[in-house]
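Heads up, one of the protein chains got dropped from this complex, but the rest are sitting where they should.
Right after this comes chain A.
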Amino acid sequence: MSEPLLDVTGLAKHYPVREGLILAKQVGTVRAVDGVSFSVKRGETLALVGESGCGKSTTARLVLRLIEPSAGTIRFEGADVTRITGAAQRAMRRRMQIVFQDPYASLNPRLTVADTIAEPMAVHGIGDAASRRKRVEELLSLVGLRSFHAQRYPHEFSGGQRQRIGIARALSVQPDLVVCDEPVSALDVSIQAQVVNLLKDLQRRFGLAYLFIAHDLAVVKHVADRVAVMYLGQIVEIGNKADLFANPRHPYTRALLAAIPHPDPQRRGQVKPLGGDVPSPMNPPPGCRFHTRCPFAQDRCRSEAPALRPMADGHEAACHFAETLPPAGLDFAGGLSEAAARRLALYARARAA
């Protein structure tokens, strides 16, 4: 079997919480990421999914070495990213790029689009001014923008267009891995679809690997090869998309899936809310972190933390009772109505014409 492109083991990030302006006494620790392991193969998409504050962006920043881990190792093609320095580190940095959620905040308003896209090439000393200009032209067309856009500024673009600029910038240095931190969450659905299609297309063409962060499971199901579900700084379930969606074993994964309203009024009333709120990552509950909200919690769950274990189909879940839970009772049959599907086919045909 081929070596994974990215291999993360036992990754943790703990932030001290201080109180008091002068003495700044440490009063606690935010366990933003608390022992996370996963790998990403060349050309594949691993999605990290979970609710706000579960540690997705912190994981992304750790992988990119934008922040220092409190524990754990990050290997890129087998080399320990946390140990290399100097030229080797710069070379590694080039091969991992990021696309951010907020296309408004993530672009420098004073740089033209051309300079924005060329900046990583300049930082990494790739090419000269002329070859970079040429590459910018290529990249603009690659992400569906026009060459006259090069001399404009970010504020002249819509959200979807800015996200395209961010993608062009990330691709400028030919990375192997692109960390996408909620790249479509801030976009309207029609634009979201454009950007998702673009990301998938670019992946096919360049063999990119994506660490794709999202909180929308329908988007995840559409883009991912494998999925990791996070809760309070930890991965509670991970595996191939097909296995995980067909047979979710962790009660939290099931709760997430059951909470999504389907765009189909015939299935109204099937949404099942999960009770309670996410506990503070400063005081994660003892034992299984999900026990305060889990409908299946037993005494054992309150004291003993469950480890990620392989299930029958090979995907992994961290629940003491994963094998004996009642059926999830999730119904993903349905799809578009006949009339809608027929007209959508006409739409696609008319557009292609």
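Quick notes on this one:
As a working rule, contacts are C-beta pairs under 8 Å (C-beta built on N, C-alpha and C of every residue); 3 or more make two chains touch, one makes a residue touch a chain; residues count from 1.
Following the convention adopted for this analysis, contacts and distances are computed from a predicted model.
Look at the chain that isn't drawn here: its UniProt entry, checked against "Urease accessory protein UreG", "ABC transporter ATP-binding protein", "Phenylacetate-CoA oxygenase" or "Probable septum site-determining protein MinC", names it "ABC transporter ATP-binding protein".
Screening A:Ala87, A:Ala130 or A:Ala350 for touch with the missing chain picks out A:Ala350. Considering A:Leu62, A:Ile191 or A:Ala318, the position touching the chain not shown turns out to be A:Ile191 (whole complex).
Between the chain not shown and the residues A:Pro4, A:Gly72, A:Gly160 or A:Pro284, the one that touches is A:Gly160. Screening A:Ile74, A:Ile117, A:Val143 or A:Leu257 against the full complex identifies A:Leu257 as the residue touching the chain left out. In the full complex, chain A touches the omitted chain through residues 51-52, 158-161, 188-194, 196-197, 200, 215-219, 221-222, 245, 255-269, 271-275, 277-278, 332-337, 339-340, 342-344, 346-351, 353.
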